[in-house]
Each structure stands twice: as C-alpha cells, then as structure tokens.
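Right, I'll just put the structure down here and ask away after.
A single protein chain has been omitted; all remaining protein chains appear in their positions.
And now, chain A:
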Amino acid sequence: MIQTYLNKKSDTVTLAFFRLAFGLMMLFSIIRFSAYGWIDKMYIQPKFHFTYYGFEWVKPLGNFTYILFFICGLAALFIAIGYRYKLAITVFFLSFTYIELMDKTTYLNHYYFISVVSFILIFLPANANYSVDALQKEKIKRLQIPTWNIDVLKVMLTIVYFYAGLAKLNSDWLLEAMPLKIWLPNQSNTPIIGNWFHKEWVQYAFSWFGALYDLIIPFLLWNKKTRNIAFVFVVIFHVLTKILFPIGVFPYVMIISTLIFFSAGFHKRIMNFIFAPFKSKLTVFETPNTLIETMKPPKYNLKMCFLALFMAFQLVFPFRYWLYPDELFWTEEGFRFSWRVMLMEKAGYAQFYVTDAKTKQRKAIDTTRFLTPFQEKQMAFQPDFILEYAHFLHDYYEKTGVNDPIVTVDSYVALNGRLSQRYLDPNIDLAKEYESFQHKTWILPFNDVIKGF
C-alpha cells in the first residue's frame, strides 16, 4: 500500500503554484518589513539582543543587516520565478532563519512556519515546471511528480492548524473564554460587530469557534466535498483575525497557503491566468518531456525518508512541554515552536537590582537605558529573557567596577485575567544561574491549575 502511494503522481503545476505564491508573499513581506523601518527599529537600534539558547552567535550584522534582508528578498523573487531554484530556496531558508534567530524578542509562530516551509521546499522539485529553470533546462522539466511532494506541505499545514487547535483545549480558553474576554472588549469599536464584543456569550462563541476551526479546518480542506465551504471559512476566519489583532501579513499567508489543498485543475487555471501575457511560452510548460517520463524512480528515496523523519519530529516536538513541571503558560518552558498562537494574555513587570558583593551597595536598574520598550515588554514575562538580561547586567556592571555583581529581580506577572503575582524568586542571584533545557527552579509556583493541553 505504501508502495502504491509512493508511486502515485500529481501534476507539477500545484507545487509550481505554491512556489510562485510563496515567493511573492515572502518578497512582499520583506519589502513591507523594510518599508516600515523595522530593520532599524528591531535590529540596528537596540543595544542588546535576546538570543536563542545554542544560537548566541547569531547577531545582527550592523548595517550589513540591510544587505541580509536584501539577499533574503532577492532569494524570494528567484523562488517566485523559479530561477536557480535550489540555490534560491536554500539561501532564503538560511537568511530568513538567521534573521529570526537574531533576536527572540520578535519571535512569532508565523515566522517559524515560514522557516519550516522553506526548509521543506529545499527538498521538493518546485521548479519542475512553470519556472525559468524548466525553461532553460529541458532535463528538469516534468509534468508530474510523486504526490508526496505536495502532501508533505499539506501535512505541515495540517499540523499547524490542528496543533493550534489542540493548544486551545484548555480550561482558560474554553471555560473562562480567556484571553478573548480581555481582547474583544478592547476592540469594541470594530465596525458592525464591535458592539457585540462586550457580550459574554460572544466571547465564548469566539473561543469555541476558534478552537473548533483550528481542529477541523485542515480535514475539511483535504476532503474534496467540503473544500469550497472550508475555504470560505478560512477567508472569514483570517480576515477576522486581521481586523481584530495586529498580526501583519500572516492572515493572507495562511489564506493563500491553504489554496494548495485545491485540485491541480484549479492551480492550472490560476497559472494560465498569470501566464496569459506569455501565451506562447505556456505551451512549453505543458508539452510532455518524453525523455524524463521514462526515467525510473530511485529505489531508496533519501529525500523522502528525510522529510518523513522531519515530519515525525514536527509531530513530537510541540509536546516537549510534558517534560517540564508546573504550568506551561506560566513557565513557558517548551512554549515556543509549538503553534501556540494567540493563546494567552500575559504581561509582566520587572525591576532589576545590581548589588556589589563586597560593599552591599544596591543599585536599582533603569531598564529603559539598555532595552527598547518592545524588548522590555517581551522580557518582563519570559524567564529566559530575564535570565539573559540579568547576565548582561552582571557583565556590564562588572566592567564599571562593581565587585562580583549580584543581580536580582522583583518581578510580577499577570496571566489570562488573574491578578498579578510574584514571578521569580526575588532572592536568587540570577548571575549565578545559567540557561539550559532544565527546569528553572527559581520560577515561583503558579498556584493555580489550567487543565488541558
């Protein structure tokens, strides 16, 4: 049965469509990011950057950061037109991922999604047709490719939605309508529907619908019968999130990505529409290449095995939080890279102190001196940020002559409508604690239970 599946073929046009759409969307995203001046704001201006554990060496490159973005954008363009595709997608994956690793303040699940998809695309023959590559090299042109090349992307999208849905199956989301109970009233000026956001049943309806949507939408998209109506829901859902929350381009990225679930015929019509001005060339893409079609598929498909392993990893990785004690939302140990999207309302307050080990003189630190307001906001409720910043303070004040600086923090965090409570042990010298995958014992207990995933 597996063998039959592996031999199953689909039209290359689907993958070509996805490549074109993905390339263009990424190009626009990069242009948008630059046009808003965010490269300067996020990567040039800050004096300090929060790094990922194990990737401390990934830092912004000063003014070369602009060149990095340019390379990333150029790669996206090459992906779109399918020119030197393998190189372009590899460069895109590396440069985009590098950008995301530069400062975890800007972490978004969606950026991780882009990294994962571009990584998968490295191994797929997305330039096999409707590309400059196919036009130039007869050898790589194909009308059909094994179906798994397309399915792997569908599976990835399914994981994103389904896991986002699973994450919502918790008592805060379902029984308390948190955090939508906080967020919706803040948006009551939304045209037409805004007045309803104060009603409790609306807050519950949004919560339950959101969870249900995430859980079942990928399966409705797989199924030919329900696909059209499912897509209508995709559009409604994402346009709504776009209106309500500041989530940038990603609603559109998701809407367009889900088009991959449609049939090859649909994608072909889109391509015909796009390539209408180049009618003469179109026939080239649609003429079978007899030479290639007779080639036998390799016996052991290394690429496929590798991708299968990668998908297995994707299935397991989001559950790593089970290895940690206490509440995931509280400690955030295993929170990132797990499709936990728009899941909680959390904010913090952190007052740092640096004490001279010899003279016992204590300084209260004005955090605005070292961090941007955005960094400060993100830092205040995430333990790994607080720890990294504490080490920065230790090193900084040691240089200014403080003896063996002891760094402590008075921190409070408010989560999903609970009153703020003390977050970290105020007596712990954070300069003597180190980042690791171990549980951080200096996070104070949550003193409440959130049941569910």
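Throughout what follows, a contact is a pair of C-beta atoms (placed from the backbone, for glycine too) under 8 Å apart; a residue touches a chain by one contact, two chains touch by 3 or more; residues count from 1.
Heads up, the rule we're going with is that contacts and distances are computed from a predicted model.
A.B. asks: Name the absent chain by its UniProt protein name; which of "Iron-regulated protein A", "Heme exporter protein B", "Thiamine pyrophosphate-dependent enzyme" or "Aldouronate transport system permease protein" is it?
C.D. replies: "Iron-regulated protein A"
A.B. asks: Just one of A:N109, A:S207 or A:T331 touches the chain that is missing; which is it?
C.D. replies: For the chain that is not drawn, the touching residue is A:N109.
A.B. asks: Decide which residue listed in A:N186, A:N223 or A:T287 touches the omitted chain of the complex.
C.D. replies: Considering the complete complex, A:N186 is the one touching the chain left out.
A.B. asks: Per the definition of touch given earlier, which of A:L61, A:V132, A:L259 or A:A308 contacts the omitted chain?
C.D. replies: A:L259
A.B. asks: Hey, which of A:L61, A:I122 or A:I270 is the one touching the hidden chain?
C.D. replies: For the chain that is not drawn, the touching residue is A:I270.
A.B. asks: Tell me which of A:Y52, A:F123, A:F310 or A:Y353 is the one touching the absent chain.
C.D. replies: A:Y353
A.B. asks: May I ask you to list the residues on chain A that touch the chain which is not drawn?
C.D. replies: Touch with the absent chain occurs at residues 21, 24-25, 28-29, 31-32, 36, 38, 41-42, 106, 108-110, 181-182, 185-190, 194-195, 198, 245-250, 252-253, 255-256, 259, 266, 269-270, 273, 341-342, 345, 347-349, 353, 355, 359-364, 372-374, 376-377, 412-414, 417-420.
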